[in-house]
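Of the protein chains in this complex, all but one are displayed in their positions.
Here the chain labels run A, B, C, D, E and F in written order, and each chain numbers its own residues starting at 1.
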Amino acid sequence: MHDVVLTILPLLFGSFLAILAGWTRSALVYPLGVVALALSTGFCVKLLLGVLSTGTATYLLGGWSPPWGIVFVIDTFSAGMMLLISGSALLTYLAFRAEIIEGFAEKTAAFVALLLLTVAGHMGIVATGDLFNLYVLIEVAALSGYALLGYGSGRAPLASLNYLCVGSVGASLYLLGVGYLYILTGTLNMADLAQIMLAAPVTASLHGAVAVILFGLWVKMALFPFHGWLPGAYAMSSPVAAALLAPLTTKVMVYVVIRLLIGVIPGAAIPEALPDVAMLLGTAAIFAGSLMAYRQIDQRRMIAYILVAEVGYMVGGMFIGNRTAMTGAMLHIFADALMTLTLFLALGSIARQRGEMVLANMRGLFRTMPFTMAAFVLGAMSMIGVPPLFGFFSKWYLLSGALESGQYLFMVGLLVSSLVNVVLFFRIFETAFFDEPGESVRDIEHWSRVTPLAVAAVLLIVAGLSSGLIVDRLIAGIIPASLI
Amino acid sequence: MIWEIKLLALILVIVCAIAAINAKDLLSAAVIFGIYSFMMCVQWLAMGAVDVAFTEAAIGAGISTALMLAAIFRTSRRTKD
Amino acid sequence: MESFILYLGIVLMGIMVLPLYRAVVGPTTLDRLMGMNAIGSKTVALIVIIGLVFDRVDMFVDIALAYAMLNFIAVLAASRYLHKRGRRDTAS
Amino acid sequence: MKKTALLAVILTGALLILSMENFPSWGDVQSPASLHLSRHFIEKSYEQTLTPNLVTAVLGDYRGFDTMLETVVVFTAALACFLVIRLPRDVCTPGLFYYRHTRTGLVVRKHDACELPGENPTFERVDSDWPPHDVVVVSTCRMVIPFIQLFGLYVVAHGHYSPGGGFQGGVIFAASYVLLAVSHDLRTLVHRLNERVTHLLSAAGVLLFFGVGLFGMAMGLNFLDYGALEGVLGMSLASGHSLGILLVEIGVGMTVTAALVIIFKLLSSRGTVTEGL
Amino acid sequence: MYSIYSIQPFLAVAAPLAAVPGILSSRSPNIREAWSFAAALLLLGLVACMVPAVVAGHTYTWVVANVLPGAPIAFRVDAFGMLFALVASSLWVVTTLYSIGYMRSKNEHAQTRFFGYFAVSIFCAVGVAFSANLLTMYLFYELLSFSTYPLVAHHQNEESRKAGRKYLGFIVGTSIGLVLPAMVAVHHFMGTLDFAAGGIPLGAIDPTTMTVLLCLLLFGFAKAALMPVHVWLPAAMVAPTPVSSLLHAVAVVKVGAFCIMRVVTDVFGVETLSALHLNDVVTGAAAVTMLAASLIALSQDGLKRRLAFSTIGQLSYIVLGAGLVTAAGLTGGMLHIAMHAFGKITLFFCAGAIYVATGEKYISRLNGIGYRMPWTMTAFLIGSLSIIGIPPTGGFLSKWYLLNGCIDTGQWLLALTLLASSLLNAAYFLPIVYRAWFCTPDQAQHAGPMREAPLACIVPPLITATITVILFFYPYPFLNLARLAAN
Amino acid sequence: MIETLVIFLCCAGMLLFLGGMIGILRLPDAYTRLHMAGMLDTLGLLILLLGLVLYGFLHAPMSLLVQFKILLLWGFVLVTSPTATHAMVDAGVRAGLTPWVQPDAKRRRK
Partner (left out) sequence: MEDFLTQLTSKYNFWAYIVLMMVGLYAMIAKGNLIKKLIGLSIFQTAIMLFYVAIGSKAGATIPILRDHTLKGVIDFVEYINPLPHVLMLTAIVVSVATLGVALALVLRVYDVHQTLEEDEILEKIKNP
């Protein structure tokens, strides 16, 4: 009965306890985090199984029924998202054990607490069925994210500050849009809102409200002209924060947009020009992201730019406006999160051994860190879109959907970005494979790092092979029948 | 009913906002921003949003200004624009 | 009588423009600070007056009190800044 | 840059204004916003929660989860500041030690802390050679601070009946500590409320809120359902909710106080928590 | 004619992969090579097990995962796939033996990596052979590209890296840029990607789109090295010779040709193509490539480069066979996969053996080498005869069928092209033989007594040469399969 | 009676405010302006608040608690407003702001 909320509560509870423990028994902090994340993941699995067997689960917080109280609404897709978020956070947390314990000295407790909070925030975003609650959760997730990303030397604080400004504007715009909707409909509950909006007259204000909400979320998800914060934030920060947040932040925002598009906002309420603009921006994001990724020297920055392109994939996919493309966008959320996780985990372990992540520092890695690099290869292949890895299938649906609607430019974008990814990643592979590591290199590959990484990499294959299952069980039922 | 007060407060709010972002040094900007919060608070009171006004008074006038002053104290009050 | 109170409020609001001018125009930080303080004290009265207009003064007086306190704190903090940093800043 | 910014801003503004076309006019009683949800809140919340302040009722109870998250946000902000700017302890220990002669106000600078005993009545340890506030300010503040704190407590507790509540009260409480730091110095504040205490307090506040929620779960209701308090204390359902709101407000107040004090301390001392504004 | 649902195809495909952990983990070369051999024999056995049923007209199927609607990852063994798998698996045994000899005598570095990726490549090739639909085929096609990349760039120097980049750029670029969208389009129009004998029914897709799709797929499978996308192939010659033989005889290029054949017969459908006269596109591209490649080959001095251009030309025969859309033509094309494989691998083995024994790479320096390495050069002679298509070798048969196909449909021009190309083949191979046996060596180096390459390098070409001859007299395993597939 | 008193007090308060504000505007330097602001503002506020308390007796019947609170506010302003002014002047002096001297006086002294 409490499964829905129990997925998030351990994280919140864990973060409070981590602070208490940090100032009393600091050795307890790290295990506490593991327990919290593991519990959360466990409950997510339980929730997913429950939702698969009994259908959408609703939880009334405070016992007040909607629309007066706040509800959590979990359908199959969001249950999958929750599992994805908590699972990837758990993997990151386990993989970076050494960094978390040693890297933050007295601040470990604060770091762990913030980490748990940001995960809780992201999961809450997925779970909640209330527009305003969504805003608060966005801020919980983002605020802790700013801190995690801003903790670091050199340019990390500046990048994080930049992210904070852009992110706050995005969130505020979202809030403004919610205000517009509220003034027109008088409700904040998503299901209720969907009901009212179906009957409401389609007016300029309604269009304006939808546009502002989507605009705000685009800013938050780093869609092309607003992507400026993303590369800096992920490339400058500590590897832990980057590996934790890169798979989550943008994807969760994409999730929110999808949820609004398919569950709340009726098609008539979307301004006519908006899908075209979105397609344009999405396509531009793909091209621009790929192009800029090509010009980067720092490898983490490069992957961050690839992320910009991936956002373009998803935005394009969801605004193409047919079932296949929407499936592709939804599937790509999972795929992109997993790939990014794998890549950032691998880069994190490499960075720990080699320091700065420029190409020259990656010599001979296949020899010294074979398992890490194997996982990296899998992640990269998935980014490129090689079957049977997960990335291929989402790309397939996107391509297929684009073809159905005749969005040829978008198709070209997808293909070009895949090709650019080939070039980018094979640059790394070549250096890592064929160059000699150098005399002074003493790389260590510890099982505690490799295991989570391997899990993530294997998941890429497993999820790829079961993508039919994922689409059937998690995604297909969510897309409304009106979307053809 | 008290739209005159609201309107005046609104004008003052806008004036303060523009002044705050155009102030020639950050200390002044922070102080004017404090005034901005005061005015906003009056505006909300006039609209009948007592709790919000209370919070804004506490936050904007008190803590926000103090935090900003602290930050300026620890950095620099120089600004080019 | 009620309209008297209302007009009182409006006049008070009008008077507030003058310190605001001082606060915005300057020329020294001290002037701005003074403007802030003056506006604060007017606002305290204004809040009570708005309370009277709404006929719910019991709800507004708490806010006025808090307002006075926080205004005091803000002014003190700013002047503390000048205490510690003023000379260096004026010198530079 | 400025022109582009201006253009973008004006365009956005124009779009926003244009999309206001179909808004109900100002203060419309029959607008959807005043009918659907808020009507229910205005008409039903008193009998359900026994809280005349509708804002507090909705904030603390109907949207209690929001409020919990809002508290979490403040808690997060404190942690974030701590993580970002707190310097390691060994860096914070200064090479120089300042002692002020209490009578004359003369400041002695020492390179070694051990030479003067800590509890010397004629000398007191200060953070730097800044001159302190003079006696007028210090004694006024000493007089006023307890009063402010009392008022803060009042605001927390009286949130049911008048504007105010945990958040506002907490801020006022924190402001009193800021005043303490400003009028005396940060050392005095740290002496009163050291870092450990503030952190524990901030976590404890959220935990109190959380605990009320968990209590609901333990009693077989949903998370944050204050109705659970009814059975234990033998009250009516509505007063159970009222009590729940009170407990929650206290938690919020604790967290907000502690968090803002933490943030102020860190910001004003650049993470050393020794000498501040 | 029934379909057997069995895991056997999956096992067969996975067999080479099973050797990889063994190869990677073994410390000593002997164990490593033993693993390779075991896996090769296992694969051959597993494939051979399925032959009787396939020859009897049955098919094996096995679904691994339902990934996309209408396009699962699935295996299906039919006659054509079996033919190719049989070629690949039987040649792997020989190639393994040869690689051992070559690698040991050249004392190459990173042999573990070499054998590991070699096994993976075979895995992919067999996977392509046994795929049940376009998606599965694409999957293995892509994996093959990536797994042969380390083999191509094996030497790790600047030249081989450049070649590797070019190789990967062309192969992956075309497969992602051309095949993927075409595949998506086919899936979009047909709702399925399964290989079916009829292919796309006439009128399901409008002719223009069909033409575009055909072109995309034709040039997308760049491993078949049709003319504009052949550039990678000569460049990839920097690889060690066993790799070249893998690239040109067993796995890579044959996979490309196989894919085109598959696409033409089982995706587009022979009837549809001929009804729309789209087969002319295929035959045209093939004919142009055939002649141009042969002409270029004439002027090449590097032995391996000449062989490479020869390969480009020969692959076009297979594509031509596909484009002829008659039973004889298809049979000829399919048969040519096998015949060319055996012939060309012999030639490459010989080239490698010459390189191992003397270090020579250029044709102009091979004067009189026949006396020094008689066994090698005999094998070379037989191999070139097979490529040219002179009777006592298997190459003759496939060309015969192809010619028949041309004449059946009355495409005299194609028949003439075929003959001209055969003449050119003769013109660039026979001089080598002539040099080897009839010219006196310029320098003293090739004089001296007979000094062959190590035994492991000599036996494989002799075996394959023998098989080439045998295939002329007893082509039935392949011929039956090809006929079965063509009908 | 009380009504008149209320009106008188309020008007007096407003006048004081106005005077203080004109002083703030017109006087030549920060210290003199502070002087005006500190004195007149405080007094004005105090008187105005007194007027409002009295008004509470009259028209909007306040509970004693509210009047007590206003008186509390009154006391608070009484204590803090001069302190704030004092702190500001102190800050100005320590920040090195030189007081303004009447130009004529300077000349006359010469």
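One rule holds in what follows: contacts are C-beta pairs under 8 Å (C-beta built on N, C-alpha and C of every residue); 3 or more make two chains touch, one makes a residue touch a chain.
None of the values given here were measured: they were computed from a predicted structure.
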* Structure fact -> Touching the missing chain are A, B, C, D
* Structure fact -> Only one of A:Gly150, A:Pro231, A:Gly289 or A:Gly364 touches the unshown chain, namely A:Gly150
* Full-complex contact with the absent chain, from D:Tyr46, D:Trp130 or D:Phe147 -> D:Tyr46
* To do: Would you indicate which residue among A:Ile183, A:Leu206 or A:Ala243 is in contact with the undisplayed chain?
  => A:Ile183
* Asked: Where does chain B touch the missing chain, residue by residue?
  -> 1, 6-7, 10, 13-14, 17-18, 20-21, 26, 29-30, 33, 36-37, 40, 43-44, 47-52, 55-56, 59-60, 63-64, 67-68, 70-72, 74-76, 78-81
* Residues of chain A (touch criterion as defined above) contacting the omitted chain -> 132, 135-136, 139, 143, 146-147, 150, 153-155, 157-158, 160-161, 164-165, 168-169, 172, 175-176, 179, 182-183, 188
* To do: Provide the residue numbers of chain C that touch the chain removed from this figure.
  => 54-56, 59
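In the analysis below, only the chains that are shown with their structure count from here on.
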* Compute the centre of every chain as the mean of its C-alpha atoms, then state which one is farthest from the centre of chain A. => F
* Asked: If you average the CA atoms of chain A and of chain D, how far apart do the two points sit, in angstrom?
  -> 31
* Structure fact -> Distance between the CA centroids of chain A and chain F (whole Å) is 57
* Structure fact -> Note: chain B residues in touch with at least two other chains are 50, 53-54, 58, 62-63, 66, 69-70, 73
* To do: For chain C, write out the residues touching at least two other chains, lowest number first.
  => 33, 35, 58-60, 62-63, 65-66, 69-73, 76-78, 80-81, 83-84, 89
* **Residue ranges of chain E touching chain A (in the complex, touch as defined)** => 64-69, 72-73, 135, 138-139, 142-143, 146, 149-150, 153, 156, 161, 164-165, 168-169, 172-173, 176-177, 180-181, 184-185, 187-188
* Note which residues of chain F are touching chain D in the complex, please. => 76, 79-80, 83, 86-87, 90, 94
* Using the touch rule from the top, collect the residues of chain C that touch chain B in their complex. => 6, 9-10, 13-14, 16-17, 20, 23-24, 26, 29, 32-33, 35-36, 39-40, 43, 46-47, 50, 53-54, 59-60, 62-63, 66-67, 69-71, 73-74, 77-78, 81, 84-85, 89
